[in-house]
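The structure is given below, and queries will be raised subsequently.
One protein chain omitted, others in place.
Now for subunit A:
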């Protein structure tokens, strides 16, 4: 008798659908975050969300709700710090402080809710195979809201990310836009963490996006490439984890590095070494 296929189980169908949704988000928001040099924020947001989820577990709310609320609060305060060109160190300091404070609160919440310690593992490492219909519905809503927000902010966000001096001279506020963008990024991080876990969800945001940026593509093509890369990682990881019995985040994180190395190899033959040096110097 032959083994049942991947798609015969409803939980696998849900997992593939969930991976598709978060790939849309992780790929697009991750590309924008890397473009804006906010990789540290991409790392911090899901960890901050983890604390919110821990608080939600303690207070008997759904973890995703706590994760979204805490990520958004973190994103809001991180965005309050000036996003301008002159203050990258200040911005990272604020991100680091918020991250440290939220992890401390998260540990306290988990301590208070120690009867639900199995949920801690789920929050940290994700539970893609445990996605049910209502959670998928919530994820779809988050994805739709985030993508609509990105579409609305697209022009000013790209303008201020690529040409901050000109954008400010035209009256755009880097602080306000940065704040709005980090709120969207927080939503995206919370959604991605549901699949890949708080510890590794940023690999889904950063891995494919870094490869897409390395390929020197225009913004539209870069985001398409990043989303496809995220889809390849999440679906590919799902299939590999099914056959290998190794957790999905392992495949996603290593796959992200693999994608970046592949992009480096592709670009190495494209430019003369002097030009490559010049890009790296910049």
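Just so we're on the same page, a contact is a pair of C-beta atoms (placed from the backbone, for glycine too) under 8 Å apart; a residue touches a chain by one contact, two chains touch by 3 or more; residues count from 1.
Going forward, contacts and distances are computed from a predicted model.
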Protein name (UniProt record) of the chain left out of view, among "Na(+)-translocating NADH-quinone reductase subunit A", "Cytochrome c551 peroxidase", "Metal ABC transporter ATP-binding protein" or "Electron transfer flavoprotein beta subunit/FixA family protein": "Metal ABC transporter ATP-binding protein"
Candidates A:39, A:65, A:101 or A:172 - the one touching the absent chain: A:172
Residue of A:17, A:163, A:246 or A:266 in touch with the missing chain, whole complex considered: A:163
Which residue of A:35, A:53 or A:184 touches the chain not shown here: A:35
Contact residue for the chain not shown (choose from A:61, A:154 or A:242): A:154
Hidden partner chain, residues of subunit A it touches: 35, 37, 85, 151-156, 158-172, 213-214, 216-220, 222, 271, 275, 278-279, 282
